[in-house]
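The structure appears below as structure tokens.
Our next item is chain A:
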Amino acid sequence: MRYWRKPLDIDQITIPHGDVVIIEDRCKGCGFCVEYCPKDVLVMSTRFNVKGYHPPEVVKAGECVNCNLCEMICPDFAIFSVATPPVGEAPAERKEAAN
Partner candidate 1 sequence: MKTDPAGVLTGVHYLDGDFACGEGAMAAGCRFVAGYPITPSTEVVERISARFPMIGGTFIQMEDELASMAAVVGASWTGTKSMTVTSGPGFSLMMENIGLAAMMETPCVVVNVQRGGPSTGLPTMVGQGDMMQARWGSHGDYELIAMSPQSPQEAFNLTIDAFNLSETYRVPVMFMMDECVGHMTEKVVIPPADEIEVVPRRLTDKKPADFLPYRLDGAIVPEFARAGDGYRFHTTGLTHDERGYPVMSVECQEWNVHHLMDKIRLNAEQIVRVEEEQVEGAEVVVIAYGITARVTRTAIDMARRDGLKVGFLRLIVVWPFPERRIRELAGRVKAFVVPEINYGQISLEVERCAAGRAATRHVPHGGGGVHDPSSIYNAIVGAVK
Partner candidate 2 sequence: MSAVTSRSEIPVPEHPIAPFLRMDRIPHIWCPTCGIGTVVKCFATALEGSALDLDKVAIVSGIGCTGRVAGYMKLDAFHTTHGRAIPFATGLKLGRPELQVTVFSGDGDLSGIGGNHFIHAARRNIDLMVVLVNNFIYAMTGGQNAPTTPLTARSSTMPYGNFEYPFNLPRLAATCGATYVARWTCLHIRRLTKSFSEALHRKGFRFIEVITPCATLYSRLNRLGTGLDLMRFYHDHAEIRHGADLRDLEIAFQDRIVCGKFLDEERPTFSEMKDAHYGKVLGDRYRPMPPEGGWIHA
């Protein structure tokens, strides 16, 4: 990010980072997440999921800021983001869903 002057607390501010988790086979290809991701992290893939829809895929890995917009806007509960653990720490525990 470019600043016209350095903020006084620049060493305390961190930009969040997130990992996008896509539950592909639940996706119905509506395109809301792709359309409204503020960082344009997602595109519609050309793959088909098991139902014949094109799920989204992450193209700008690293740009996700864990805003959770995709998670909120997805009508099929097929996508969410989790905070990326800071460098050096183990990845957060992810529980397996009974699906």
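What to note about this one:
Everything below uses one rule, namely that contacts are C-beta pairs under 8 Å (C-beta built on N, C-alpha and C of every residue); 3 or more make two chains touch, one makes a residue touch a chain; residues count from 1.
How these were chosen: all candidates are chains of the complex that A comes from, given by their letters.
What you see is a predicted model; the values in this text were computed from it and never measured.
Which member of 1 or 2 touches chain A in this complex comes down to candidate 2. Contact residues on chain A toward candidate 2 in their complex (touch as defined above): 17, 19-26, 28-32, 35-36, 49-50, 53, 55, 57-58, 61-62, 64, 69, 71-78, 80, 84, 94-99.
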